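Worksheet: the structure to be examined is printed underneath.
Here the complex is missing a single protein chain, while all its other protein chains stay put.
We call the chains A and B, going by the order they appear; numbering starts again at 1 in every chain.
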Amino acid sequence: MNAKRHVARMTVLLATAALLVTACSGSSSPPATSAPASSAGASSPAGSPITLTIAANAVVGGKSNQEAAWITNYVIPTFEKQMAAQGENVTVNFNGTGVADEQYKAQLALDLKSGSGADVFDMDGIWIGEFAQANYIKPLNQIVPAADGWDGWAQITPAVQANMSYQGQRYGIPSGTDGRFLYFNKSVFAKAGLPADWQPTSWQDILTAAQTIKSKVPGVTPLQIDAGTAMGEATTAQGFLPLLVGTGVKLYDESTQKWQGNTTQIQDVLNFYKQVYTTGLGDPQIQLAAKGRDQSFQEFSQEKIGILGESDYMWRGVINPTGGVDPMQDRNTEVGWTLMPAMTPGSGVNGQSFVSISGGGGRVLNPNTKYPKEAWALLSFMASKDAVLQYTNGQAQITQRNDVNSQILSSDPLLTFVATKVLPLTVYRPGFAVYPQVSQALQLASQEVFAGKSVSDAATEYNNTLVQLVGADHVASGS
Amino acid sequence: MDRDRLAPTVAPNRERSESDLLVRRLLRRIGFYLFVVIVGAYFALPMLWLVFAPFDAHPTLVAAPPSSFTLGNFPDLLKDPNALPSLANSVVLAVATMVLVVAAAAPAAYALSRVRIPGRDLLLYVLLLFSSVVTGTAAMVPLFLLVFDLGLINTQMGVVLVLAGGLIPAGIFILKDFVDSMPKSYEESARVCGAGSLQILRDIVLPYARPGLAVIAVWVVVNVWSNFLIPFILLRDPGLLPAAVVIYNFYTEGGQANLRLISSFGLLYSIPVVAMYLFVNRRYGFRFYGGIKG
Partner (left out) sequence: MSDPNATALRTRGAVAFLTPALLLIAVFLVFPALWTLYLGLTDYRLTGIQAAYPHVIGLNNYTAALGDPAFANSLWVTLLYVLGSAVIGQAGLGFALAWIFRRWRGPARNALEVLVITAWIIPSSVVAFLWIAFLDTRQGTLNAALGNAAIPWLFSWPLLSIIVFNTWRGTAFSMLLFGGALNTLPPSHLETARLAGASSWQQLRDIALPTIRGHILTNLLLISLWTFNDFTPYLITAGGPNFATDTLPVYIFRNALINFQLGYGAAISAILLGINLVIALIYMRLLRARS
């Protein structure tokens, strides 16, 4: 009986301890509140403490560590000091999570829906439309009328500003952008007899180079253009759309308000995919594998892929010799890059011969913030020249500000290339709520053409899905 | 009751020769060992990746002995200030939920066993179906708004309550079989001695159903340990997040897995639960049989 009592007592103690811990672990972030309407534009009386929160999908020591470390070590202390010097008692907290983009998006939506959430938070540009339509976010100048007068806007190109805008209204300040182009491996090229300063000017050039690699360098996958549903949005952003804009059309045309349906251009892209993945120029298994994108990066870093279409993210985050997940020690000498050509010279959007697609995100103000003036001060501070310079921390990357870019990019030829050659050519994805579903339909079509379907069948199926999504009036279909 | 059928249905054949018996026994032994080896390999081989990758400076998507052996992945893991605390959070959530589920399900299973409701099993199963809805992504908005209105967002208590609510039906469902099979004579004799319902529960039912309690205790702990969705929806403070959420910290901004950190964290993640299981098994065991003493 003694042993039993002892056991029982231990269990009760343990249980009580656990329940107490959970009960007492209150939130250490400010309680969720919805702002009363009268606080718009008001600031707290000098001296009374204000707490602001920043939310981002970044975590110290993990995902987007650079941003998390910057916020924790620079933004918060510096901003709090600045505010103190102005006689305001401000504390800033950082809620960093490190999860998949979609999950962060869900968390954000739930918070905004209930009128809570951080005062300043990160958002991907492509989400602005759907969040605005759901009334989760509001234009900056409706929350803080002074926002339009910020001097930083002059340093951010209008195209990049548009990424964080919806229906012509600015919802946030961009925090960076990227560009897509072709990478290639110089030693594979050397073995195939292809030039180290390769510059294709048409799709046929790409295919010819791939065929040469296939015949001259066995054991190497010649070309990797993201395809299939397993890779998700990467297929559309890195593969389908750069090809599509090379045929002369954008996915969504603002002037006609129509999406590309079963058109010759869509079929051209599908034909390209079909050729690559059914004639041995690419590896279909990678496109169908659950971790296919990871695999493609790994293989490229092991010199098993000749040409790969990606964004500068791969350069910075994957094959980077310091800190990349698949580091290539000789990246700077081994890896070449070149602009993505249009289908034929001059056939790209706006008559371009080279094209690109860009993405990126930014920071947005919470319409429910209790302290709009201070929150805007924080937001604009984070996008100020000094802060952005601090963020880059000596590393070369493409920021949202032209003044910072011109200062820091000179050390990195690839990023200079992106900033000076790629960004001027680029197109952004349509920021509508329905875009992710259209993207899925494109991913499916890209996969079906090498799973046995004919191009016209795949295009028809895509068209039908599109019509269901946006209505027949908004679908452009060719012959 | 079936339990009362003791007699075997086949009369032994006493004319089998000695060597025949020996051969049979030998074959059975071999079969047994073969089975154990194959099953053992089946469970062990896939785990090789988790044995090699955490100690590899450049792990890949392939299980191979480390190309460059290192212990450096673990200190790198600790650069995330939430990595280790998340394991503590997981323990807190798991133990608290386990206690709540056992405390609620055991008396409920007993009550439902003795006070028979027609269609009890079907009713429990319908609750189970509901729990499968509530643990899915489709329920995220109702759950969030409910917990928000209760003021429990960003508290571990909120997470525990939601998890417990979802797990109790299955807990009762599992326990009911254990309690059903308890002979009523035990309770009746206790009542005759003047024991109250609570005493009967504590001194007769719970010890009798101990194997069942142990099963649901382990099951709840494993379930809560691996639950990503609920803590993710309901918690905002990074210091409160459990390991199942924090493991996603170790992907890059582009969604690429940092295999060094994920594999080492995966290893650290699995150890506490295995340890808890071994502890529970050793101390309390899953075994009960025999009568009630005292």
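The definition used in the following text is that a contact is a pair of C-beta atoms (placed from the backbone, for glycine too) under 8 Å apart; a residue touches a chain by one contact, two chains touch by 3 or more.
Here the structure is a predicted model, which is why all the values come from computation and not from measurement.
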**Request:** Check each of A:G280, A:P436 or A:G478 against the chain that is not shown and name the one that touches it.
**Result:** A:P436
**Request:** Based on the whole complex, identify which of B:N89, B:T155 or B:S263 touches the chain you can't see.
**Result:** B:S263
**Message:** From the list B:L77, B:V91 or B:V162, pick the residue that touches the absent chain.
**Reply:** B:V162
**Asked** Which of these, A:N73, A:Q133, A:Q204 or A:S456, touches the one chain of the complex that we don't see?
**Response** A:Q133
**Message:** Take the complete complex as the reference. Which residues in chain A touch the chain that isn't displayed?
**Reply:** 102, 105-106, 109-110, 113, 127, 130-131, 133-136, 228-230, 285, 288-292, 433-434, 436-437, 440, 447, 451
**Message:** On chain B, where is the contact patch with the chain that was removed from view?
**Reply:** 2-3, 5-12, 32, 35-36, 39-50, 53, 61-64, 100, 103-105, 107-108, 110-112, 114-115, 121, 125-143, 146, 161-162, 164-166, 168-170, 172-174, 176-178, 180-181, 191, 196-198, 201, 211-212, 214-215, 218-219, 222, 225-226, 243-244, 247-248, 257, 259, 262-263, 266, 269-270, 273-274, 277-278, 286-290
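As a working rule, only the chains that are shown with their structure count from here on.
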**Fill in**
For the pair chain A and chain B, the C-alpha centroid-to-centroid distance in angstrom is 38
**Prompt:** Within the complex, which stretch of chain A touches chain B?
**Reply:** 1, 7, 14-15, 18-19, 21-23, 25-29, 32, 55, 57-65, 95-101, 103, 106-107, 110-111, 113-114, 116, 234, 291, 293-295, 297-298, 313-314, 317-318, 325, 327
**Complete:** Within the complex, chain A is touched by chain B residues 58, 60-61, 76-83, 92-93, 95-96, 99-100, 103, 140-141, 144-145, 148, 153-157, 159-160, 232-233, 236-241, 245-246, 248-259, 261, 283-284, 294
